[in-house]
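The complex appears here without one of its protein chains, the remainder shown in place.
Going in written order, the chains are labelled A and B, and every chain counts its residues from 1.
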Amino acid sequence: MEKTGKMSMIGLTLLLSVHIMSGFGHCDASTAGPEVAGSLAWWVWPVILLGVTFVMGVAAVLGGVGGGVLFVPIISGFFPFHLDFVRGAGLLVALAGALAAGPGLLKMNLASLRLAIPVALIASSFAIVGAMLGLALPTNVVQTALGATILGICVLMLTSKKSDVPDVPKADPISSVLRIYGVYQEASTGEVIDWKIHRTWQGLVLFIVIGVMAGMFGLGAGWANVPVLNLLMGAPLKISVATSKFLLSITDTSAAWIYMNQGCVIPMMVVPSLLGIMAGSFVGVRLLKVAKPGMVRWIVIGMLGFAGLKALSKGLGF
Amino acid sequence: MPSEIKVKDIMIPLSNYAVASTGDTLSEAVPLLRKIYCSTEHGKCTESGHRSIIVLDDDGNLVGIVNFAAILAALIPEIAGGILARFESLGISMAYAQADSLELDEARLGFRARVKKNAEIKIGSIMLKIKGSIDSEATVLDALKLIYRNKINILPVYESGRLVGVVRDSDLFLVVAEILGE
Partner (left out) sequence: MTQQTRKSVEAGPEQILYATFLERGMLLGLGLLIVTFLIYVSGIVKPYVPVTEIQNYWSLSVSQYLHKANVHPGWGWVHLVGYADFLNFIGIALLAGITILCFLAIIPTLWRNNDRLYAILSLLEVIILSVAASGILGSGGH
């Protein structure tokens, strides 16, 4: 019981700190140029970023939410950074997380390279489209779309089901030709399960949409990848989660380059965020071994919803 | 005198050891090691047998040994393994935790299954490679020299080109210690 109390305190602290930050955020310097001397010491914002992303990393792990889906909504909603730079940083943050998890997931054969490659081709190509679109459209349009998407993600997180080992009666022609199937070992029973997928082309079509969204908003797309792989295409949950994480490394690579080449990467923002989230995730995993409070997921989804409303308000201008 | 004692007088015969080939898996080799190590009497593990597995290649030459540490690191890499193995395991936990898919009990439930799965590794890939060899007719001094030059603590002993046993730094120690015991 006291563990739940501690976690709720962490969550409330996050809420509180973000509200304080949004106070800073209202000093919008969008019309000021380099003539205006910085009102804060140069290191204040990076340190704040480090702290907030650290909490974000912990919350992401405890709340069962991807770090990549928290970054852009929360940072763009409550901080004075322009959405262009937030998305650039967000992609790199999500990418780094996926790159860190990749080797382990591949070596343990939890992530399926065969499943990932065709999907990645679609997702990464359309992530490029999304990124270019996202940088070409006026900011308030992207902001509004981002807000709506975030609210949709919240709904998805609240309602989505999971299927440990979906029933796939027969592999469809495409996945048979591509030989996308595998064997995985259920940890608790030691039972070895053959898996295959179906509805491959429907899945690939959905990945077009997922790719565009990932590129346009700089969000890690795990919240979308897993349901498509697991519920639509029928891959076991374990395989879907791992392949999804691995997939992110490819999708976000293509989008990140577009943002980088457009100049949307500012090291002073990216590096503290990256380090913060990774450190937070590391701590989160250790905390998870001690207790998993159900409260954190609600708090996190609540924060996301709040960020979505903020983005909508920014985009629609009220 | 150490210069006159031959290696064949102090060597441990191959039959006292658990022996496996490079292509064998841990799931095959470990039960063998347990049997030798335990040398059970009345159902109790006496822990008096040798603690390493001797690894031979396809030609019957000794190419490596596997000890408890190597076995544990291979079977439970997330705890006993090197820093890279632990980093990888952390990455996997992060990925599943962030997808709301990490069951706390999974770590415990999955332990036996993971050990069994990790036991499929071939011992050739985790063994400590042993270089060098000595003939059974050679002297103890020659053996000492080789052991220190090759920085190993176990030396395969061959007789007429056939592996017959091993000589360890502990065997050589006993010979030299006898001098001080005089």
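Everything below uses one rule, namely that a contact is a pair of C-beta atoms (placed from the backbone, for glycine too) under 8 Å apart; a residue touches a chain by one contact, two chains touch by 3 or more.
Computed from a predicted structure; not experimentally measured.
Visitor: Any idea which of A:Ile197, A:Val226 or A:Ala256 touches the chain not displayed?
Guide: Answer from the full complex: A:Ala256 touches the omitted chain.
Visitor: In the full complex, which of A:Leu70, A:Ala120, A:Val212 or A:Leu312 touches the chain missing from this view?
Guide: Reading the full complex, the residue touching the unseen chain is A:Ala120.
Visitor: Of B:Asp9, B:Asp57, B:Glu103 or B:Glu120, which one is in contact with the hidden chain?
Guide: Reading the full complex, the residue touching the unseen chain is B:Glu120.
Visitor: Across the whole complex, list the residues on chain A that are touched by the chain not included here.
Guide: 28-30, 32-34, 36-38, 40, 42-43, 45-46, 80-82, 84-85, 92, 95-96, 99-100, 102-104, 106-109, 113-114, 117-118, 120-121, 124-125, 128, 131-132, 135-139, 178-179, 181-185, 192, 194, 249-250, 253-258, 260-271, 274-275
Visitor: Residues of chain B in contact with the chain that isn't shown?
Guide: Per the touch rule, chain B residues meeting the hidden chain are 84, 88, 117, 120.
One rule holds for everything that comes next: only the chains that are shown with their structure count from here on.
Visitor: So, what's the distance in Å between the C-alpha centres of chain B and chain A?
Guide: The mean C-alpha positions of chain A and chain B differ by 45 Å.
Visitor: Which stretch or stretches of chain B touch chain A in the complex?
Guide: Residues of chain B touching chain A: 87-102, 104, 106-107, 109-110, 112-114, 116-117.
Visitor: Could you pull out which chain A residues touch chain B in their complex?
Guide: 60-67, 97, 100-105, 107-108, 110, 162, 185-190, 222, 226, 237-238, 241-242, 244-245, 281-282, 284-285, 288-289, 292, 297
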